[in-house]
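A single protein chain has been omitted; all remaining protein chains appear in their positions.
Which chain is which? They are A and B, in the order written, and residues in each are numbered from 1.
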Amino acid sequence: MLLHVAAEIEHSLMVEYLFSAYCFGGPQVPSSLRKAVRRWQEIILGVAKEEMGHLMTVQNVLTALGAPLNLNRENYPWDIGLYPFPFALERPTLDSIAKYVLAESAPTWSDPPAGEIKRRAGASAHAVVNHVGALYELIIAILGRPDLIADSAFQARTLPLQSSWDTWGRGYTQGQRGQESGNVPGALSPELIVLRVISRDSALFALRQVGEQGEGAGDPSPAVGEESHFRRFLTIWTEMRQLSAADQRLVSQPVAENPCTSRMADDGSDRYVQGKQTKNWIANPAALAWAHLFNLRYRMLLVNLIHSMRPVSPQRDATPVVDRGILINRTFAEMYNLRVIASTLVQLPLDAANPRGLRAGAPFEMPYTLDIPQRESDRWLLQRDLLQASRFTINDLRSQVSSSNGLRFLAALESSDQLAAQRVDAILSDRPVMTLDEDPR
Amino acid sequence: MTINPKNLTAQLHFRAAGNPPTTMPETAISNSYPGLEFDFRNIWRRLFVGIELHESDNYVVRGFGKHRNLVGHRLLIVAGDPTVTAVVGPQMPGGSSGQLSDATMLEWSNSMARVLHRHAGRMVKCEFTANIEPQPVPIPDNRRGLLSLQLRVRPIFASSKTTRGALPVIEQSLVEPGELTQSLCSPWQNDYRECACYYWAASRPDYVNVDLNERGVTTGNNWLAKNRDPKEYVPDDFADSRLIGYEDLFQNWQALLQFVVEGKDYSPGDKSD
Partner (left out) sequence: MTIRELRILPPLAIARLGASDLPVDNYEVEVDTTDPLGYRRLRPAETFQIDDHSGEIKASYVPTVLRFMDNDKVRPVAPFLEVWALSGRGQLEPLTVEVLRSHRLSPADVKWRVHVANYKVYRRTGNLSDRLDAKVGPISDHRPRELSGKCPNFWSGKRLPLGWVRYIKPNTAFPAIRLRFTPAHGYVYGASKALPGRVGTRIDPNLKEVLYNANKGRWLGFVEAGDTTSTNPPFIYANNAVGDSFVSRGYMDDECDGIVWVELKVGRQLLSAYARIGAGPPAYAPDSFPVRSVADELDQAMFGPLVRQGDSSLAAVEEILRRAVETVRLMNTTVMNGNPVNGLVNSANTMASQDTGDTSRYFEPIMSTSIVDNHALITLHQSVLTALRAGSAPWFADLLRNYDEVGDLSSKGRRKMPALMRGADGRYLALTRRQVDLIRQVARLPILQGDPAIALTETKAHSRGKRK
């Protein structure tokens, strides 16, 4: 269960970091700050990529223990005290970034500006912020005890089912010369940790690596752990703090917090307050259409990911290698699509009647279920359904888009969906839909 | 129609009326190993006045005048830019990378790009091995032992006496007739059979008539397959009789090799126009 929570946390953080990163930039950024802002953006995107690695590693530990995978977010009640802070999609501010710093920090961190960070983080979260590392410590402590978890619980034969850096790493790792320069100057290239697990020791090793990347190697003092998430967020926070309050508001678009695609308030208003969080309905029809597409592609990403990870039947390596390839590459393709759509959304007004007001943002709304069918043929049918849904959504959206970039994107996306649909048809044509015993040959 | 004489981009990429795109350097490959249309490495041999280098090795093959005795030495560093690098990689599965070779030559066109750009026409510090070296050697830790000379960098392009700017044509004295193609395969048909498929797929295709089969897997022909049926990729092998061989190419390449458009063998309707 703790591992499930860990998985949910990694997934949630990844999404929150992505949302935050995509808010950076925009025409309102003063030219003197553009380079720095682009660098911060790239740094956080790098952290998000690394969270993906953490997520995959945790799934591997789950697989090794014979447990089901978990790609959900925040399924468990908030008050079990393990989640770092309530899930929130918000633009980057000193308060929100302080939350991230604190969540990634070691519990013992107390050097300045820890005090201010804690205060701001608490204000942003409306709650005490927990340290992600603490959860990992707990998991490591439990997994490290043979009296609680036997050696036999770790199944080495699940290795072929686990995700590897080979397949998911995309080349992102420390090279011969250490961490390399990244996509933009000043940002380092991310180092994806995707470790596989065959035993207790390898599980502990993997989880420690994950923990280290998050908060830095044990000692939280400034000299150590240069590239940890904690350190990276702290650097951004420190640099941002040096700006005037006005400039701090200008480094990102004024994106509404927790944008959503349905109006939830009973009184029909656009803002919905749930506890201490505000959800903002995307009233602008064009932005709403983009947001629907975003959610659909997010779902397609998760479906491709799960489809590629879960074999049809654990006893046989039933999923042919080539099918996984297309699924894995499609997962990445959806990441690129999400990048484009999220960046488009933050340029659009939340409410068409208020064009200079808040901006829309990527809603990252989860589908009501992440379960996918057990039978391989049924999974491909689901893929086909999603591609069809996308066709409708694109058509709907197209009538509302007039920017040439937007239209080009939709045209290209449609082309690529068509090719994907052809492939799915080719696969489906060979497989009878109703079989009780799935034979991959 | 006019062109600004200083607009070298327009002149370098100029397409004369009536010329199909394949007349242009955009369609000539430049990972010259050795190359298809040209072995473009040959433009670098006379980069430094007084010596002639090997087109793909930092070895001095000729020296003129006082540089006669540089023959056999290797040029390691120019204006601080190295011409060689080490090769590293793992020797065991899961092993960490160690040094596999201490020196491999970097292609001139990239290693000397900055030298050319900054110092064309001017003298630069060139550091050679102190001795004749028949094998590639790395840059020593102590560079004081190297033979250091000042040599002039030849510009690649000719210059206009009228505009005093560059001309878009490669300087005559740098490359004589015959030299751009001299290190290519002889005959070139040999290369088509030998070069395998990881060089120039956009010019000399490898995998054609690609389709998805019923398992969602791609299947297609090896471009050199004599028969397009069955549609099964035959891995490249000189001796496989299913593939067009050397003799076939020498005798009849024109009838045997197929143009490929949109990834498929191109056969536009009837033969008459």
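Note that a residue touches a chain if its C-beta (ideal position, glycine included) is under 8 Å from a C-beta of that chain, and two chains touch if they have at least 3 such contacts.
Keep in mind that this is a model prediction, so the values were computed, not measured.
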Which residue of A:A141, A:A156, A:V184 or A:M264 touches the chain not shown here: A:V184
Among B:P20, B:G65 or B:P230, residue touching the chain not depicted: B:P20
Chain not shown: contacting residue from A:P259, A:G361 or A:G406: A:G406
Touching residues on subunit A - with respect to the absent chain: 22, 25-27, 35, 38, 41, 45, 164, 166-167, 170-176, 180-185, 189, 284-287, 321-322, 324-326, 328-330, 332-333, 336-337, 339-340, 343-344, 347-349, 352-355, 400-406, 408-409, 411-413, 415-416, 419-420, 423
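Criterion: only the chains that are shown with their structure count from here on.
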CA centroid of subunit A to CA centroid of subunit B, Å: 43
Partner subunit B, residues of subunit A touching it in the complex: 176, 320, 322-323, 326, 422-424, 426-427, 429-430
Of all residues in subunit B, those that touch subunit A in their complex: 88, 97, 212-217
